[in-house]
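The complex appears here minus one protein chain, its other protein chains still in place.
For subunit A:
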Amino acid sequence: MAAPLVLVVLAAVTVRAALYRSSLAVFIAERVEVASPLNAWKRAGRGPWWCHTWTQTGACGSIASAGPVRCPCTVSCFYAVVEGLALLDLGVSPYSGAIFHETPLIIYLFHFLIEYAELVFMITDVLTAVALYLAIQDFSKVVFKKQKLLIELDKYAPDVAELIQTPMEMHYIPLKVALFYLLNPYTVMSCVAKSTCAINNSVIAFFILATIKGSAFLSAVFLALATYQSLYPLTLFAPALLYLLQRQFIPIKLKSKSFWLYTMQYASLYLCSLVVIICLSFFLLNSWDFIPSVYGFILSVPDLTPNIGLFWYFFAEMFEHFSLFFVCVFQINVFFYTIPLAIKLKEHPMFFMFVQLAIISIFKSYPTVGDIALYMAFLPVWSHLYRFLRNIFILSCVLIFCSFLFPVLWHLWIYAGSANSNFYYAITLTFNIGQILLISDYFYAFLRREYYLTHGLHLTRQDGTEAMLTCSPRSC
């Protein structure tokens, strides 16, 4: 399986290299959907010599040679990286401006690699894809083993033969996952825009690989790194814990001592590595400036540049008096689904991981298309659910249409002046609704398949007539 993977990797690298050299690179780098305040490239790196003349207010406009440049990016765009390092060269803390919101480890990484930025991002994407490939390969084996075990234990109903996954169809899933990630237009755009979201994705991919391989220590370390960079992967603690418990054959009962012991071990590994990384970042600049600048920024959402998320419009029109309350409500929304999903999906931690990733990328404060690309890479793993998906055609149409309408309405709003922010927000809303419906559709399909597996495909009521599995209005 290595050869097709290498081929896919080569194709992806070629596409990215071609786009870097083309004039689209600048255009894509400016798009708000791709570059958010948290992962702006120009804000982290040290640019060419004329960057030194920037002031603290950040004259992003001087960098691009093509056309009028506005700096729409806030969290994850390259502009921020370049500016941060330029500020450092001027002897000023990069967090003193309001643009740079990267963690110190990113500063360290790009300090040495700024000239090879494009290469770095391409290699990051390739690493993510390879990590996902290996992870899903292992996961497929685990799924197959578990399926075999359950068949032998007669846990499945007799007539579900067509629902069982066969090795034949599972053979190409890892390759498809790598393909989905590398050649997804969202990933390509994110890489060309040099959004540090790629690095975030890579860390999460390695975390998933470590979890599936069963190494609690590595998985805790990578999760700590992911949480350190953007706060939200904290919620991935639960699915990783569930997976590791399952792997160790520890039953998930609240009263069981071994459960709590393992949980404590994993949690302490995670927290210790997080504390170590934060303390280490202190030593980079000898100041704690980065904590309000990075985490305070993520949590309090001060920057309301439009992006594909749900926060900006709401907070742009809100009175100061209520903003704290609503910030709390919105942030809790991200973390809120973890416990209910953990209770429902405790037998299926990888699906839980997928749903959690999707929830993070929809509800986080500054989402970009790079986050979407990551959870979309997992869709081939559940391609066997296709027959149970109900709205897949409409949803894929919605997602594709909205992706095309984003730049159109942005142009109409900002340049032509004939639309306003409502238009753009409408598309944002529709896009997010599409994503949410996609996830809930997959969720429903997954649960339905599980039900059929245990109760048989041809459901009968008590008196023998055929029954239909519908969902009650409450659960769908």
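Here is the rule we use: a residue touches a chain if its C-beta (ideal position, glycine included) is under 8 Å from a C-beta of that chain, and two chains touch if they have at least 3 such contacts; residues count from 1.
By our rule, contacts and distances are computed from a predicted model.
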From the names "Myotubularin-related protein 9", "Nitrogen permease regulator 2", "ubiquitinyl hydrolase 1" or "GPI-anchor transamidase", which one matches the UniProt record for the unseen chain? "GPI-anchor transamidase"
Full-complex contact with the absent chain, from A:284, A:318 or A:457: A:284
Per the touch definition above, residue among A:26, A:88, A:113 or A:252 touching the missing chain: A:88
I'm checking contacts with the chain that's been left out. Which of A:111, A:344, A:390 or A:455 qualifies? A:111
Subunit A residues touching the chain left out here are 46, 52, 85, 88-91, 105, 107-108, 111, 215, 217-218, 221, 276, 280, 283-284, 286
